[in-house]
Structures are given as structure tokens and as C-alpha cells.
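A single protein chain has been removed from this complex, and every other one stays in its place.
Read from first to last, the chains carry the letters A, B, C and D; within each, the first residue is number 1.
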Amino acid sequence: MTSVSIRDLSLKFGALEVLKSLSIDIEDGEFLVLLGPSGCGKSTLLNCIAGLLDISGGQIFIKGRNVTWEEPKDRGIGMVFQSYALYPQMTVKGNLSFGLKTARVPRDEIARKVARTAEVLQIEPLLDRKPSQLSGGQRQRVAIGRALVRDVDVFLFDEPLSNLDAKLRAELRVEIKRLHQKLRNTMIYVTHDQIEALTLADRIAVMRSGAIQQLDTPHEIYNRPVNLYVAGFMGSPGMNFISGEIDGGDSPAFRFAGQSIDLSTYPASAPIKSGPGIFGIRPEHIVSGDAASVEPYQATVEIDVVEPMGADTLVWAMLDGSEFRFRVDGQTGMRVGDHVRIGFDPARASVFDTATELRL
Amino acid sequence: MTSVSIRDLSLKFGALEVLKSLSIDIEDGEFLVLLGPSGCGKSTLLNCIAGLLDISGGQIFIKGRNVTWEEPKDRGIGMVFQSYALYPQMTVKGNLSFGLKTARVPRDEIARKVARTAEVLQIEPLLDRKPSQLSGGQRQRVAIGRALVRDVDVFLFDEPLSNLDAKLRAELRVEIKRLHQKLRNTMIYVTHDQIEALTLADRIAVMRSGAIQQLDTPHEIYNRPVNLYVAGFMGSPGMNFISGEIDGGDSPAFRFAGQSIDLSTYPASAPIKSGPGIFGIRPEHIVSGDAASVEPYQATVEIDVVEPMGADTLVWAMLDGSEFRFRVDGQTGMRVGDHVRIGFDPARASVFDTATELRL
Amino acid sequence: TDLEVTHWWTSGGEAAAVAEFAKAFEATGNKWIDGAIAGGGSTARPVMVSRITGGSPMGATQFNTGRQAEELVEAGLMRDFTDLAEKEHWKDVIRPASLLEGCTVDGKVYCVPVNIHSWQWLWLSNKAFEDAGVPVPTNWDEFVAAGPALEKAGKIPLAIGGQSWQTTGTFNVLIPAIAGKDVFLKVYQDHDAEVAAGPEIAKVFKAADDARRMSAKSNVQDWNQATNLVITGQAGGQIMGDWAQGEFQVAGQVAGEDYTCLPGLGVNELISTGGDSFYFPKLDDPDKTAAQEVLASTMLSPATQVSFNLKKGSVPVRGDVDVSAANDCMKKGLEILAKGDIIPDTNQLNTEDTNNQLNDLFVEFFKTPALTPEEAQKRYAAIIASAD
Amino acid sequence: MSSSSGTATRRPSQMFRNLNAKIASIPMILTALCVFLGGTVWTIVYSFTNSKLLPRLKFVGLDQYERLWSAPRWLTSIENLFVYGILSLIFSLVIGFLLAAMLDQKIRFEGVFRTIFLYPFALSFVVTGLTWQWILNPDFGVQHLVRSAGWESFTFNPLYDQQIVIYGILIAALWQGTGLIMCLMLAGLRGIDEDIWKAARVDGIPMWKTYLFIVIPMMRPVFITTLVIIASGIVRLYDLVVAQTSGGPGGASEVPAKYVYDYMFLAQNLGQGFAASTMMLLSVAIIVVPWAYLEFGGRKRG
């Protein structure tokens, strides 16, 4: 059974059409991540599902019930906001129990539920503090707790981690993941951080100006992006793109600046046609030095910039006029100006049609 | 010749001693990154160098000149602020030229300098826009331009990228790096993002509550952190720590929960003494599966959480009661609950004395 | 029964006079709730009108005798006292008859006149003239002639307060004194613009020009501050109504000795018969309605009339009361009144609107030397022409 | 897609959405419609009548307006309001801003100074007018003080000189009002990003230039709020004039609000008063409505 179904949802702010006839089905217990750049309408979609914005068209179903015109509180959802939106004048306990009190849940039941939630999130010692006395991570847990305590079917998270520093973000990411493994609620999670998306999601919906570009598992999206946009958006450092010509014949190949990459092993979804195209390969799929010698495609490049990033080092180089990044070990001895041999397997690459920007 | 020298600098806000008798020498043309957690005094130090805060004690030299009491504008520095602090009602051109105009630089020279700066930063098409019409990355470049146009010896950057999203951050990081390679000015750069620090710095100063913990090259800091604090702070995902006992004898070893790690190949800076200790190893230095079989130390662990992060996957596991992360390839087939064989080389690890927290 | 009475009598003499009313009314077993609002009619009247039209009326309220309350009566908000007036024969005792006429609309009596105020007085400080070494003048021309001497002695020849009604009053006093009663009536009763633009009034403007020059240095606002200048001998004289006498009295001065009064400016001895009247809004409470009647009756009773008017410095509206206690000046007034040398008050002749326009003109004229008498007369005639 | 197909619920009536909010806004709606709008319309309608003491619907066309615009006093009032308005606007903003800027220099005793500058605002116009009338009185105020100190020819009697009386009123008005303006400006200054100041210092821009070219343009919202407060005060100027000069000397300090009041209540010519107030409303509306609409109507949240 689907947990949340969205049918032809559209939303306008005045003349601006922010969501364009958008449809999604989300399975029960699924962890769906909405991923996209700033301003693409992620928060707006989440607010529509929560009932916090009046939609312009379409329908929303939760657990099979049409909730299009229902009040937020009647939709069986819980929501965690980017800035947490904790009630500053209430204690943690007050924050957790506010919704229950409003719903006139009996006192002892409130106490029971708050205690259970606090236990799950390990915030028992904080119950009597005010939000201002909490650290970022603690606040975030309280915000989750506030949604959790209400026993809802669907959780909505709006960039709950984007205000935190990298270290805390990594830790809390794992906590959310554990929580989902424990509770198995449906979760819809908005982020523009792709690491978060890849780590957490059962499926990812990549959005772009109000429309969904691709909805699939992280693995698919990472390895088989449907179009140039998704390919460029996913992965950090981003995919390398090289413009050139696709040669469709019997032994398909990609040609640019006098070079040719053999595409015969490329897992094309349709027969490859000739025409202008773009070749994309991820930095981590390029090997260098001795290891390069076994790869189907090889080249020699001059190093432009070396970016040590601790565990790895990112190397920028020029390959016949195209800028090019690849990842090497953190202990590398490469220097700017060095010439190195690189190689990769075209089977791991993605090739796009320049006109339609779709993956071949 | 040193570009910036700081001697016994101390600064108090009322009773709070924010900087404690701090000394640094920065070479000409060096890119120094000040790294540390929020509130450790990074911005304060930068402001002291810029002359924006009155210090309580010590001296500051720039280009060998004692500037301790000089006005900011006379110190030959340029500064880029976290919020950019662009003058909102002036165009980009106005922002760049306002300081020069005030200094009564002749018109044509202003025009020349602005044009050159705009070219370096590739913001020529933006010159007539207002800051509100710029994207985050463009604003950042204008902010750099404002410092650049003044022909200064020393650049100060105060977390110039922290307001941007990850993708843009990565791009601008490279631009700053290129800029430094081109200009070769002295740059002092504050951040709490270690990727930035590792990527950009010639040397990194890791700060903690007003004092410098370690000042060294990124490589040294990453691989040979002087103490537990620096070890834990650098690297993401962070270093794994295991508490136990150091056995100092002829064949030194680290013992915990019945296990023993051989430390004979460990590059200790001093003879290893017995006593309580902490063993640290980075996730990326742990190998798993077949590759583990060649490592000096090996163990079998049960997988707890799997975090696919695109290029890599981070795996959380328990090793005899200690939580433990290691990094595997993004294409891994590991699942939660699997038992896998891991291994690492103790020579790449760091061992700390529990009492002093110093590296052995 | 409690009865609220609103009025704007708050200066020393006035308050003392009101106290007489209150005493007499409370002697009848009722209670006088005093609703004094200082600042003159302009502050008080909107309060009164608002409250009457807003449906929360007071028991009785002061208005100037004249046309101020006309519309309230027409709107049926005021109580009709015809029965009481007939019972107590007001027609016979109140004099001059014009006073009661002012209270009568369509043959019905709506108000109780309580005093007669006349404007036509020149109050002179004997001390000031002594100091200046000139004899106390006996008429306007002598007064004007004495001006330079007074100025030399560091005195203000003529004191006029800054409030606009004072300058208008001064001018209106000058008309009958300089141009005579007929011109006065032509202008204000018939609103004859030709006369207003004519040579007679031009003479009046000439005199007003003198007055303007002589009063140039008087830097006070309120009328009684101006009077105080006369009392203390800082100013030579003041053209002001008979209520000024209350101030002399409070200051313990004696008419003839310390100060001199010249009715009609010593030229044409006549007085106007303005004054104050009380109106009684319609009330629902029968007790209060009865009390209103008692109050009206009390105000007109001979004893109250005397005690009130002595304090107020005005002339009683009844001809049949004993005024032997009156002082020199008041006696002069009574004589003139008895002779019938009276003119109606401008409040009775003009609407407040016209008066106010005149105020605007004269306040400007008296403080703006650049405004020539001729120019001012032109504007004056225009106002008279548009008056109704 | 599963069981959820079909049954499309209808969009509920817009009338009852946010019902509580609408109910809660009833006082505001009533005030806006019945009092401000209704009162304005009422006033305009009656300005075409010759109502005297009581409002009556006897229409006389534009008579009241013709008379209004030929009344010298009205013209003086308009002129005064203009002079006073411009000066008061300029001086309030300048003084308010300068004081705020000085208080923003991390000075000692800031609280004391702030309280001193602000306290006159707590006093009513009547009190202000009275006190200043007194201080400016040539016979025992400032002029007297200076003269008795030896400078015999010193003349400073704004309230008794037709040419400068409006400045006498301005002095008192500024004394009373600048404190609040200063407070608003101070709050605005405190809202400016620290970094802007630092950037300007590093750029070597002198303090006054920073204020003039950078900070002031950034304080647009504050200036707008301030402008509303000052401007509405200017239009409504009445009590102060009455308390200080009663419009004198010789009507030289008359203002429109006083004209309205005097004709409505003193002259008992409501029609004339209404005509005058309609003119005032009209001029306010011409300036304020477009602005208010831009400021509050068109834009969305934030």
C-alpha cells in the first residue's frame, strides 16, 4: 500500500508556478529524499503535503485517504523544520507535549509518550531545559522528538541538518538512519546535500524547478543518471563532462579533440545514434599511475591543481582542452605540473545527447 | 622574511581571555589557515591582525613593521568577511572603487585597477549590478575583489565560504586556490571546515580556546596530529579511537578488550612508555575484505550501519565494544549484519597518552 | 438630586460667582455637580455639543446669550421652559426684553439668561497715568493723545490679549463709539456691506489703527492677564467687557480711586446687552427634570441674581432687584441701561461663523502692521456681505 | 496507485477558511471600514453641506471649498504647515540620526543620555507647549536671562514675532519628538551588520562617509517607519500650537488642524471644518495611499 500519493499537484505563488503537475507515490515505510538545488520547490512540496500551503491543483492522499483539504493536524504527519522551530519559551518537555495537550490527550498518556520518545532519542536529561540551553544536535533531536511523540504515519523533514557543522551533521545523519531502521515510518526528507541524500534514502527524487527529474534508488541515480542535470548534480566532486561527437556505427565511440573513447562496452539503454554528445565520468572512477594501465581507456595529462582533502586528494588536470578532475589517495605525491597517466572504464561512464541532455 | 609576525598577543573581553599570549610567524606568500571550532577565537585573531580590535597585550608586525597601534587602513591588509559585508546600495563597481576614491586615487588609476581586478575574478559582466542581484558565489568574488583592488600585502579571509552550499563551496575553494597561486600574496584564512583547510593551506594552525594547538603542513597535521584534540578534529569521518593499555616493553603493543595491536612499526617520537593510552586510526586507513589479508593487524567485525556516500561508502561496525568506522568503495555490496574481515597497518595509526593527550 | 452643570467660568471672579449659584441651588436640597472646563468656549463648547448630541447630556449648560445653541433647540434636544417662564412672569421681570427674545424660538422659551454683559468699557489705570504725568483721560481721543506719554514712561498704552475674540471685541466697541449706534446696527443687524465699506467704518478702522499701534507691546494671551497689566499699572488701559471688573475687585481695587471706567469709551455712552444663558437639555430621569426646573428658577431668583452678578461684575437681568451694593462702574452701567441706551450684542446679531471670521481678520489686523486699514476694511466688508 | 483514486473532495468554501483569523480581525475591519473609511466618507459628504452646529444634509455644492480657498487664514495655515513640515522632517531626521549615531559610539552612560533625550516624549503636548511658551517668553525667559546678563539689545522672542513664530513652535516640537526618532534610529543602527563597519574601516573610509554613503542607505526601513511617525505628527499638529501661541500672534502660527477645529467647534460651521479636513485628507491620501499600498499591499511576507 502506498503511504503518500501525490497526483498532479501544482502550486502557484501569484504568477510563479513553483510546482508543476507533480506526481509521486511513496511506499509505506519508505525513506524518500527530495534532493535539488535551492529554490527548486522542495520545501514548497513538503509544505503542501503537510497542508501548510493551499495548493492550486491536484490531490494528496495519505494512507489512502484524500487529505487535500484537511488541516495539518488531521493528516497524520509530523514535521521537522530546518531551523527546528522549537517553541523557545517552553521546556523540552513542553515542546514535546504541546501537540498532545492541544489534542486533549489524557495527562498520564502524555507523560508516558513523552518518556518513551525521550528514551528513544536519549534526551531524558534535557527534559527540563529550554531550547536556548541546548546544543545544535540536541535541539535537532528535540525537534524530531516533537514529531515522533505524536505517533504519526508520515514524517516530513525539511533540511533538518543544514544548520549544523559538518561533524555533527555526520553524526546525526547516522542517528536518523538508525531511527528509521527502528521505527520504519514513512519519511520524506528534504535536503540539498547529496551526501545526506545518498546515505539516507531508499529512493531519491531529484527535483529541478518544480518538477521531478529522476526518482530512483541512490545507486541508480548515482550510476545511471537519466540526464545531464542529474548527472551533474549528484556526486561531489562533480562528474567530469567532455563535449564531442558520438559515432553510432557498429563499434560505437565518442570522439573529441582527436581522441576517441570506445563505447562498445557502454551499457546503452537504446541503440547509440550518431550526433553531438557529452561524455561524463566521475572523478572516483578514474584511476591513475600504475593502476591505469589495465583500464580500457588511457591518457596522459598535466596536473593543474592539487587539492588534498585528508583521506583523498583531488587532482585537476587538462585533457585536450577539457578540464578534468580525478581522485587519488590522500598520501599521493603528485605535484602541480607533473604529467601522469590516467585511465578509466567507459562502461562506468554516462553518455548524453547534447540536444535532449538525456542519457543514452 | 616574514610577512606577518605576532608576538605574545593576548586579548580580553572584560574578564574573558579570548586569546592567550599567542605567537605566530607567517612567511611571505604563505597561505595560512586558522582552523578550529566555533568560538575558539579565530575571528578575534583575524580582527586583531586587521586592527579592528584593540589588543590587550603583545605586538603585531606586518612586513617587519610594527603595526600594533596602526589604523586598519594603514596596515596593508585586505579583508573578506563571512557575510561579505558588501555595501548593498552600491554597484559592484562602486564597492570596488569606494575605498580608492576615499584615498583620492586618480580616476583613471581607479578605473584601471577595478578593470584588472574584475578581470582576475571574472566579474566584468557584473560591474553594474547591485549586490542583491548577485548569487552567493558572485558576491563572494566581489568581496574578494574589494580586498584585491587595494594592492595589499596580506589578505585576511573570515570564513568566506561558510554561507554557500556545498557545490559552490567546492568551486570557489578552487578559485581561491588558483588566485593564490597567481598572486602569491600572504593569505590568512579562517574556517572551521577542515576540507577547506586541508585543500587550501600551506600551513594550518589548529586553534582551541584561544591557543594554537598545532601549526604545521596539512600533511603533518593529518598524519601526525600532536594531540588527541587535533587528531579528533581533523578528518571526516573522524578518526576511530580505542581506549586501552600501552605496553611499553621491547615489543611495544596496544592492548584492549583482550586484543593486542603490535606497535613495533609505529613511528613513535619518543620511546614508548607503558600506561593507559588511546589508539587512533582513520577510517580510510582501514581496508576490508580480501585486501585486509595483507595488513599487519586484522579482525572480523559485524556491520552496524552502512552509509553510501556516492563515491565511497562508510561502514559502522563494533570491534569488541568499541564503535568503529571504515571506508569502502561506493560500489560495495556490504549489508547491515554482515561479518567482514578488516585490517590496517599500525604504522599509519596514532597513539596517545591518556593523561597528557599527547601523541607518542 | 444631582445635577451636572457645565460652564467655562474658571477665572477668579467667575468661579466666585458660580459658587453663588451652587450655594443657592444646594439650598433647595439638590446637588450641584460642577463641570467646569477651562479654556473658554472653544474648549468647552465641543464637549457640550458632543455630549448633548451623543445622548449623554448634562443637566444644564452655559452658552453665550445669542445664537450659539439655536440648532440644538431646533433639533429638539433642549427643554422648553415656557410654562415656568409664564408662571414666574419672566417676560415682565427680565430686561431688556431682547434677552428673553434671544431665548425664544417659535414662541417658546428655551433658556434662562442670567446676566448682562456689556463690552463697551475702557478700563484705565490711574496709577499708570500718574506715573506718566498726564491726567486720566475722559474719552477715547484723550486716551489716544496720552499714548506717547505713556510709552515714554515705559508703559503699554493699551493692553490687548492675544486671543482673537479680544481684538474683535475691541473693534466692535469702537464702531458705536466712533461711528454711532445706527452704523453699528446697519452693519451687524442688516449686514449692510455698503455701510461696512463706507467712510464711517473707515474712521473706525482709523481708530483701530491707533489702537493697534498703542497695543503693539502687549505680550499677553489671556484677557485677564491684560487686565492685570492695567491693575498693576503696567498698561494705561484696556477695552474689555464689564467682567474685567471682577478682576479689579478680586485685586481689591476701588473704582474711581485705583481705576477709572469709561462706558462707550467716553464718547457714545451706550452698552450692549450680551451675557450668558443657561440651557437645559432634555433628560429622561424625572427627578433630574424636576431639578432642572428648580435650578432655572433659582438662577433667576432676585437674591441669586444680586449675589451672582456682584461677584461676576455683570448686571442682573432683573430690573426689580436691589443693586445698592453695586460699585461705581456697575452703577454707571445700570444708569445707561435704565436710559435705554442699549445695543444688542454681536453674539445675538451674528452667527458664530461670522464672529469667527471677524476674529480671524482682527487678530491678523492687530498683529500685522503691514495690513493697512483700507485693505482690512475691504475684507471686513466682504465678511459682512456674506454673513447671514 | 491504490485505493486512493476517485473521490475527489471538493475545495471547501473560501469564506470559512481562516475563520478564526477573520473573526479576530473584526475589530480591525470595523475600525478601518466604519471609523476611518466611514468617517472619511461622512466628512467628505458633509463638506458639501452648509452644516452649522449640527451636521445636516443641506447641500450647497462647492461653496465651502470656495470660501476655504479664499480665506487668508487657511492659506496661512497651509503655508505654515508646509514650512513647519519640511523643517520638522529635516531636523527630526537629522537630529535624531546624529544623536543616535553618537550614542552608538560605545559611549559611557549611554542609558543616561538616552533617557534624557527620550523623556520629553513622555510628556503631553500641552505640557511641552506650556513650558516652552514660558522659556521663550521675552519677559522672563531666555531673552530676559541674556539681557540681565548684560547684553541689553539681545532679542529672542519667537512666540511674539510673526515672522519666526513657527520656529518657536518647531523648537518645542523637536524637543519633544526627537527622542523617539533617536530611539528608532538607534535601533536601526544596531541592526547594521558589524562586518560592514569593519569592512569600511579596512577600506580606510572615514566615519562620516561610512554613515553617509553606506549606513544611511541601508537603514531604509527605519527611515520609512520614522517618516510615518513624523509625518502623521506633522499633519495632526494642533495641541502644541494651541498651548504655545493659540495660533498667534495675529494668526501667524495657524495650522490646518486648528483651522478645522476652530471652524467646527468655535465658529460652529461644520461644513467649513469638514471642507478643510477633506482637503487635509486629500493631500495625505495623495502621498500616503500609493506608498502604503506599495509598502503593505503589494509585497508578500518579509
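Definition applied: a residue touches a chain if its C-beta (ideal position, glycine included) is under 8 Å from a C-beta of that chain, and two chains touch if they have at least 3 such contacts.
Here is the rule we use: contacts and distances are computed from a predicted model.
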{"item": "Undisplayed chain, where the name is taken from the UniProt record, one of \"Heme exporter protein D\", \"Hydrogenase maturation factor\", \"Carbohydrate ABC transporter membrane protein 2 (CUT1 family)\" or \"Peptide/nickel transport system permease protein\"", "value": "\"Carbohydrate ABC transporter membrane protein 2 (CUT1 family)\""}
{"item": "Contact set of the excluded chain (shown chains only)", "value": "A, B, C, D"}
{"item": "Contacting the left-out chain in the complete assembly, out of A:Ala103, A:Leu183 or A:Ala211", "value": "A:Ala103"}
{"item": "Option touching the unshown chain, where D:Phe82, D:Tyr119 or D:Trp151 are the choices", "value": "D:Tyr119"}
{"item": "Absent chain, residues of chain B that touch it", "value": "1-2, 5, 7, 22-25, 27, 54-59, 61, 64, 66, 68-69, 205, 211-216, 226-227, 229, 356-358"}
{"item": "Residue numbers in chain D that touch the chain omitted from display", "value": "14, 17-18, 20-22, 24-25, 27-29, 31-40, 42-43, 55, 99, 102-103, 105, 107, 111, 113-128, 130-132, 134-135, 139-141, 144-145, 148, 175, 179, 183-184, 186-188, 190-191, 221-222, 224-225, 228-229, 231-232, 235-236, 238-239, 256-257, 260-261, 264, 270, 273-274, 277, 280-281, 284-285, 288-289, 292-293, 295-297, 301-302"}
{"item": "Hidden partner chain, residues of chain C it touches", "value": "4, 6-7, 9-12, 15, 18-19, 22, 32-40, 43, 46-47, 50-51, 53-56, 58, 222, 224-225, 228, 231, 247, 250-251"}
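As a convention for this text, only the chains that are shown with their structure count from here on.
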{"item": "Which of B-D and C-D has more C-beta contact pairs", "value": "C-D"}
{"item": "Distance between the centres, which are taken as Cα means, of chain D and chain C, whole angstrom", "value": "38"}
{"item": "Inter-centroid spacing, chain D versus chain B (mean Cα positions, whole Å)", "value": "55"}
{"item": "Set of chain C residues in contact with two or more other chains", "value": "none"}
{"item": "Junction residues of chain B, two or more chains touched", "value": "none"}
{"item": "Sites on chain B touched by chain D in the complex", "value": "47, 50-52, 71-74, 77-79, 81-85, 87-90, 98-99, 102-103, 146-147, 150"}
{"item": "Residue ranges of chain D touching chain C (in the complex, touch as defined)", "value": "52-54, 67, 71-73, 137-139, 157, 160, 162, 245-252, 261-269, 272"}
{"item": "Of all residues in chain D, those that touch chain B in their complex", "value": "193, 195-196, 198-199, 201-206, 209, 213-214, 217-218"}
